[in-house]
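All protein chains but one are shown at their positions in the complex.
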Amino acid sequence: MSDQPSDSTPLRFRRWEQRTEVPLFGASLLFLLGYAVRVLAPHDAEPWHGLALALVGATWLVFAADYVVRLRLSGLGHRFIRVHWLDTVVLLLPLLRPLRLIRVYSAVQQRRERPRLSLYARVITYAGATALLLGFSAALAVYHQEHAAKGASIRTFGDAVWWACETLTTVGYGDAVPVTAGGRVVASGLMACGLALLGAVTGSFSSWLLQVFTREDEKRPPKGG
Amino acid sequence: MSDQPSDSTPLRFRRWEQRTEVPLFGASLLFLLGYAVRVLAPHDAEPWHGLALALVGATWLVFAADYVVRLRLSGLGHRFIRVHWLDTVVLLLPLLRPLRLIRVYSAVQQRRERPRLSLYARVITYAGATALLLGFSAALAVYHQEHAAKGASIRTFGDAVWWACETLTTVGYGDAVPVTAGGRVVASGLMACGLALLGAVTGSFSSWLLQVFTREDEKRPPKGG
Amino acid sequence: MSDQPSDSTPLRFRRWEQRTEVPLFGASLLFLLGYAVRVLAPHDAEPWHGLALALVGATWLVFAADYVVRLRLSGLGHRFIRVHWLDTVVLLLPLLRPLRLIRVYSAVQQRRERPRLSLYARVITYAGATALLLGFSAALAVYHQEHAAKGASIRTFGDAVWWACETLTTVGYGDAVPVTAGGRVVASGLMACGLALLGAVTGSFSSWLLQVFTREDEKRPPKGG
Partner (left out) sequence: MSDQPSDSTPLRFRRWEQRTEVPLFGASLLFLLGYAVRVLAPHDAEPWHGLALALVGATWLVFAADYVVRLRLSGLGHRFIRVHWLDTVVLLLPLLRPLRLIRVYSAVQQRRERPRLSLYARVITYAGATALLLGFSAALAVYHQEHAAKGASIRTFGDAVWWACETLTTVGYGDAVPVTAGGRVVASGLMACGLALLGAVTGSFSSWLLQVFTREDEKRPPKGG
């Protein structure tokens, strides 16, 4: 919301965003892939470890370059960091970058004439895709922090995925729990997102029902005559 | 939603669906019964074990035959698998088939003149019936996976039902938790459904309240005159 | 909802209900008090134990008498059991009777001219009162089932109240969990109610926000002129 380009945004800035959106989304998926290989591959599995590190570094440099170009094009100077604070956060935590997929969808949609899915279907699709991406990223990060910690209950990547499932749905059995400070910070972020996803699913269902009801109401003749 | 027959669906296809809906629902309940007997009966309890296996196999063949007939009648060819992907999933996971009961209800309803229940009552009834069927199926599947596993906390079918209750309501005490990979996959599905049920209950309550409020508002004369 | 008296209900039936509503609510609170004393008093604490048992028995006889009178007055015969199934359930599980307080409120309200609270305040007040009564009753019933069971984690009434809190809010730490079959049945009921309460709170908040927003929207002149 706070990230929407307003009418005063320079045209070159907007054109840059439209052109780079899809390639940058691809780069963010590559980043996720590189991070996954680095975390999941055994420590002595050269050359995969080295290649993954190179991929992570290279994609991050691409993100940094894009950030600098947009800072220049925006004509905002230092205020860019504050106005586009979400971009700044995503630059520092590139694992969150794939969540920009909603903007990719919008960018792709603008080239077509009309959206193919209803609003509710779009919200539910986006919530589902977000849950998958977030859960996978969080499972990777928590596995990275936890798997070698003392007294950890998350020892394999399977445990980490299971933990992400029970956390995102706010079930929280407690059989797999992060014990390190880093793991708990990641977990707190995932819990907050779980709450937001719950709100999205509940909210879209609720509005859909309300709309269905209103239509049924209009079809029927009013009781009083 | 994506499963609604559109106007371009051949008439023969629609007529087939209307005629087979109720018998197929009966078959899906027989499938559930057969699966329950197979899972819950002691391993040496012949002839029940053999009979249950035969029932499961026969009903699944009925589902497969229906799928093939509808693939032919639809006139979609290979695209049928993609367009009706929900049917494809249900063919591979027949335990989910009883959830089609909402379509059975609609089919039965069309023969009568007007629905007997309001929209809210229908949503709440369907959510309740779904919760019961899903919980029972998931408890069966998890008990099947877990009861002989090493270090399992779900050892009896009572434990499995208790686990399904605390999972569907997202309470998640953690005293009964699946430990096998298969059990955890079933559990993840049940958690996602628990979230959706929560959304359904919250959403219908919310729209009901809004409607009540709107009516009360209309009865009262406006404040300003 | 299904319990609302329709226009075809005999006048004597409706008059009986209006007159007995408040005294019967008092009797249901006495039943709760008697049950609480019976469960919480030490086993050798005569005469309290005997008195509490007498109170429970006497109030239940009052409920049964009311049920029989209403069955006669309704003129429905055997169908009364099915039409007023909620009353039948409450007769068998009298601990749920205090939840009828919403009807007491309505009965008291009808004597006054207009409601003192807005719809949202009423929903939140009722949800809060329901949560308190349900939590207290469930804590009593679970303590009754669990406190002497082998391997129980709910050993004092304080533990039972704490368990009711974490269950109604769907937090579910798992430090206090019922282990007997009876305790688990009570717990499943409480979980389902927790879900409904969550729906009520969320739903009323959601509709309240929507109403506030609509009013703000109407105050502002439309953008397009």
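Annotations for the structure displayed:
In order of appearance the chains are A, B and C, and numbering begins at 1 in each one.
As a working rule, a residue touches a chain if its C-beta (ideal position, glycine included) is under 8 Å from a C-beta of that chain, and two chains touch if they have at least 3 such contacts.
None of the values given here were measured: they were computed from a predicted structure.
Note that of C:66, C:146 or C:166, the residue touching the chain absent from this view is C:166.
In the full complex, the hidden chain is touched by chain C at residues 121, 158, 162, 165-166, 169-175, 198, 201-210, 212-213, 216.
Considering the complete assembly, chain A touches the hidden chain via residues 1, 119-120, 123, 167, 170-174, 177, 179, 181, 184, 187-188, 191-192, 194-196, 198-200, 202-204, 206-207, 210-211.
Touching residues on chain B toward the chain that is not drawn are 170, 172-174, 202-203, 206.
In the analysis below, only the chains that are shown with their structure count from here on.
Rotation angle, chain B onto chain C, C-alpha superposition: 90 degrees, expressed as a multiple of 5. By the residue-number overlap criterion, the interface of chain A with chain B counts as different, with under half of its numbers used by both chains. Per-chain Cα centroids separate chain A from chain C by 42 Å.
Between the CA-based centres of chain A and chain B the separation comes to 30 Å, rounded to the whole angstrom. Chain contacts: chain B has residues 170-174, 198, 202-204, 206-207, 210 touching two or more partner chains.
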